[in-house]
Structure formats: C-alpha cells, structure tokens
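Excluded from the complex is one protein chain; the other protein chains are retained at their positions.
Let's turn to subunit A:
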Amino acid sequence: MSEQNIIEIKGVEKRFGSFVAVSDLNLTLKEGEFFSLLGPSGCGKTTALRIIAGFQDHEEGEIRINGRTMGEVPANKRPTNMVFQSYAIFPHLNVGDNVGFGLRKTKLSRNEIKERVAEALEMVELGGLQDRKANELSGGQRQRVALARALVMRPKVLLLDEPLSALDKNLREAMQLEMRRLQQKLGITFVMVTHDQYEAMTMSDRIGVMFAGQLKQVDRPEVLYSQPCNREVASFIGGMNFLDAEVTAENSESLEVNVQGFGQMTIGVNPNVQVHDKELLVGVRPEQLEISAEKPDGYDALVQGEVSDVAFYGESVHYYVRVDGLKDSIAVAVPNYFHTVDHSRGDTVWLGVQSASVIDLGKRESLGGEK
C-alpha cells in the first residue's frame, strides 16, 4: 500500500425521492488498499459503490479517482471495473470471449488479447478453459470468470458487490484468502461491499461501517473490534454484551464507572467515541469473560448468575447467564479446548472480567428496533 490517494469522496449525497440512501459520504482510499463497506442490507453501501462506478448519479458532493474528478465521466470511461453480485457472465459468449469482452474495445491486437485473456484465466486458476460455455460453469467458476474479466482491464480500482454471497461456506472461505492474495500481488485497490462481518474482517485493510446511509466508522478490523464508536457498530462487528454504567469520575484517559451488576471499575476512554455522557454505555465481548463454578481469583470485577442457555458451536461454547438486576442475559464464549461443556442450564456460576476488557461506548442511545 502506498501513500497515494486513489479515491477521494467528499460530501456525496444520494436521495431517492425523500429517502436519503447515502448521506454526506466522506472517504479517502489509499492506492493498493483493500477496503470494505460493511453494513446491513438497505444501509446504502451498494448505492455508494454504484456511485463510485458511475452507475448511479448523486445529488451533492464530489468524487475523484486517481486525481481526476468523476462528475462528468460516464461509467464506461472510468478507471474502475466491477465484479457484480450476480457475476453478470454474458450467457451468449464462452469464457474466453467473456474475459476478453472489454479488451476488444482497446487497440490491442487479437494475439495480445488472447495472451492477456490466457494470463487472466491463469491468475484465477481457470487456465485453459477459454472455450468453456458460460452455462457450463459452476458458481465458483463464474465468480472467477467475473474476477478475471474485471482484472484483465487492469483497473485502478476494482469494485466488488457482495462477490462471495452466492457461494457455499467452504468455497467462500477459500475464495476470501485467494482474493486477498491476488489483491496483494496485483497491488490494485479493491473496494468491496458486504454484509458479512467475518468476510470484511478477514479480507480488508480497513472497513467502513454504514448504517442508514451514514458511514459511522472507518478503521482497521482490529480497531473496529476493540474500539467501536457506538452501539450500532459494536453490535454489527462480533458479539457484544451491552451494560449500562454511571460515570463517577473522569479524566482525559480514563473513566471511573459503576457498571450495572459488576460494580465500580476504571476503564480507558475510547478515542473513537465522540460524545460521553454521565449515563454511559459499556460493552464486554463474550470471549473476554471468565465463567466458573468457583469464585475465581484475579479479576477486577465479579458477578454471580444462573446459566439460562447453552449453545454449542464446535470451536466454542456459548453460555447465557442471567444476572439479577440486568435486563438481558450475559453471553460468555469459552473456547472448546478440552471438548467439554462444563456448565448446564440452571447452574449457579461466577462471571469475572478485567476492567481493560470493558469498552467505553459513549452515551446510551435509544436505537429503534433493538432491545
């Protein structure tokens, strides 16, 4: 990744009638970066991608790609290429002609096109399949053809609209790694739209989390996970237990808080949170909690509760613990080291937490539709 800016988006807004699909979008992407736009369906992420591609006009704001303003540049003249969610493989053409479709527009000779197509197919591990008909391809092969067809154009930016959502789980995981490897090898900027948090986290250098047309937070995956800017982002990336807390004292680096159920502790100020309130919301990741039948030693805060549900996930076991005075039960994830399920429904257990694991999430917002 270089320090060169490849995409600069300033104040872009898109409305459909009175519905604001994308509001005040500001984003700068570096050359060679793998960037993901993550959010629930209908949050405007696909619209944002289509605005970059030029398939969608926008009311306000400006987009620059590779230093050039894209305002008047139509989609077919932009230095971007797209991998469509449906893959959009031309059904009347074979694999070779699909991949070479865009090159026929260029000044390249037939032989040069042939070479570039063969090279691109080799790259996506479909070497020699030029003559295969479009309807004879499997889902994974269609995905690779779509990728080769876009990459053969050597775009400045590759746009991917939910590229893996149509594949089954194993294939999807293999393709995640492969696409990441390909992106690093080619050094092309990838902008991917996805609603799958794991896909976004495993593949991206940075992730932008979108809700209701607004880009809420842009950060590296590990920062999004450890310092989400608010409740929405925290709930969309990984699991999270939300707890109400009262701020009793504060300075620029830490907060003295009284966490519901767990009691008094000192936690670090989350730099991504914009507004702090005396009525604070804090979060604890399920895997950061200790669960045990005996009262454990060495934790900053302890609470006792009763196991209300057990869910076995294979690589981990999730326990849901009811604590007196708390509205929601607390989820605890225990790695399945010893192939045992230690607690069962109705057991009384102790929960332990270190104050460093308690995340400051700023003010308590009432979120429509969420409990």
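By definition in this document, contacts are C-beta pairs under 8 Å (C-beta built on N, C-alpha and C of every residue); 3 or more make two chains touch, one makes a residue touch a chain; residues count from 1.
The rule we apply is simple: contacts and distances are computed from a predicted model.
Of the candidates "3-oxoacid CoA-transferase subunit B", "3-methyl-2-oxobutanoate dehydrogenase (2-methylpropanoyl-transferring)", "NADH-ubiquinone oxidoreductase chain 5" or "Spermidine/putrescine transport system permease protein", the chain left out of this view carries the UniProt protein name "Spermidine/putrescine transport system permease protein".
Between the chain not shown and the residues A:149, A:172, A:195 or A:216, the one that touches is A:149. Note on the undisplayed chain: of the listed residues A:17, A:91, A:314 or A:346, the one touching it is A:91.
Within subunit A, the residues in touch with the undisplayed chain are 53, 55, 74-77, 80-82, 84-86, 88, 90-93, 97, 100-102, 104-106, 149-150, 153.
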